[in-house]
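Read through the structure below, which is laid out as structure tokens, and then see the notes.
Note that this complex is displayed minus one protein chain, with the remaining chains in position.
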Amino acid sequence: MSYWQIRLAGEGGQGLILAGIILAEAAAIHEGKNAVQTQSYGPESRGGASKSEVIISDDEIDYPKVTVPDVLLVMTQVACDKYAKDIARGGVLIVDAGLVKRLPDIDAKVVASPITETAIACSGKAIVANIVALGLLVELTGVVSPGACEKAVLARVPPGTEQLNKKALEAGYALAKHAVPCQREGGR
Amino acid sequence: MSEHIRGYLRDRALPHIWCAGCGHGTVLGCLLRAIQKAGLDQDKTVIVSGIGCSSRATGYMNFDTLHTTHGRALAFATGIKLARPELKVIVITGDGDAAAIGGNHLIHAARRNIGITTICFNNYVYGMTSGQYSPSTPTGSLATTSPFGSIDIPFDLSRLVQAAGGAYVARATTYHVTMLTNLITEALRVDGFSFVEALSQCPTYFGRRNKRGTAVDMLNWFRDNSVNKKALSKLPPEQVEGKIIVGELYRATELKEYTKAYRELVERAKGGVRP
Partner (left out) sequence: MSGEVRFMQGNEACAEAAIRAGLSFFAGYPITPSTEIAESLADRLPRVGGTFIQMEDEIASMAAVIGASLTGAKAMTATSGPGFSLKQENIGYAALAEVPCVVVNVQRMGPSTGLPTSPAQGDVMQARWGTHGDHPIVVLSPSSVRETYDLTIWAFNISERLRVPVILLLDEIVAHMREKIIIPEEVSIEVRPSPTTPPGEYLPYAPLPGSDIPPMAAFGDGYRYHVTGLFHSESGMPIGKGEKAEHLLRRICQKVERRRAELVRTQVENCEDAELIIFSYGATARSALRASRNLRGRGYRVGFAKTSVIWPFPAEALREIAAGAHTVLVPEMNLGQLVLEVERALLCQCQVLSYSRVDGEMITPDEIERRVLEVLS
């Protein structure tokens, strides 16, 4: 696939905008593809709704926003309820199992993983949940290579936190390995 | 006026537009003498003004001169001083320009302690627009916009500048020509934000409407109603009450001038040093 639409949604403070930037940089700088990252946010930098979108393509990207996400990561119930219906047929919905309890009935692969819980378990800090989520997303979808993703993470995170973030990323990769797609409640 | 000082004026721009009896020419004369006494380089001195009667002075002065928008002279001057710190920057402003529309710029220029000398020609009135009350107009005064007497409390601009962080503050009137010249000379020598409040008579609008008599009467009133700061401690309170305090009012020590602080920041930034 040469045209990916990825949406990361949750609330301010979860680091999703940064996760989107890292993902786009992995593709644009480390894999030579084109990438665009956009975001929408409210006036508050903590707690309000936050959305980061990434498009990755081998070709020129004209319209920069995501319309039908191939991959959707949601880190709050509100974001899940709002955006799950947009997802592409056969797309991937990733939810933080600790934060999203009601899963939607959609024609997509739904993966519920304990993202924030894993972040705390591996580092003692919920703040790296965005990097765990990124690892999980990359490993599940193959949108960029794990190598490119790691380079992009290390280039972006604050100096002195490289090891912490690398650990979080690897925890995300590991999470993908035993993630089981959820049983849909209803089916169509 | 000496030939040297004549060279500070643009002959082609004269005569000036000020009314007969106006005090602004006197203040301008004091400023020109002070520029000479302070030994400023005519090619390295920039004079900036806002809008109003006083601000017309820049047009008459043979320097690089900038007649800006109403109230904003200090903001324009800040750009000049920061972009080229080796220049001497002088701002000419009035009470309306500096205290009303430009009040915030005055506060912040003083707070930064940027190396600009500001001369405020305070004549208690908006003269250019024919006599409206200003933030320095004494309570009870008549003006075209205070036909029943102004109820506003006037600003003490010198105290304001001192409180905001200026390095040097002085006040004199058009009666005290020598003192005013000396105070401006001192202000020009200060490395930081210096402010001289020059009280000036407006016989045309403030004087006539408030029955202050002729320009000479107004000068005599300045003489009779001012007390030198140095004499304050020797006088009984009743002789000080309600008087204009003239002289050097405040001088700070060990305040760093803003563009010097900025140059230090540049050195740190170039060296990659962060706090």
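When the chains are written out, they are named A and B in that same order, and each has its own residue count from 1.
Convention: contacts are C-beta pairs under 8 Å (C-beta built on N, C-alpha and C of every residue); 3 or more make two chains touch, one makes a residue touch a chain.
Small disclaimer: the values here were computed from a predicted structure and weren't measured.
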Where B:Phe76, B:Tyr126, B:Tyr175 or B:Phe222 are the choices, the one touching the absent chain is B:Phe76
Touching residues of chain B against the unshown chain: what are they? 10, 12-13, 42-44, 46, 48, 58-59, 62-69, 72, 75-80, 82-84, 86-87, 104-105, 107-108, 262, 265-266, 268-270
For the chain that got dropped from the picture, name the residues of chain A it touches. 21, 24-25, 28-29, 34-43, 61-65, 67
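Keep this in mind: only the chains that are shown with their structure count from here on.
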Can you give the whole-Å distance between the Cα centres of chain A and chain B? 61
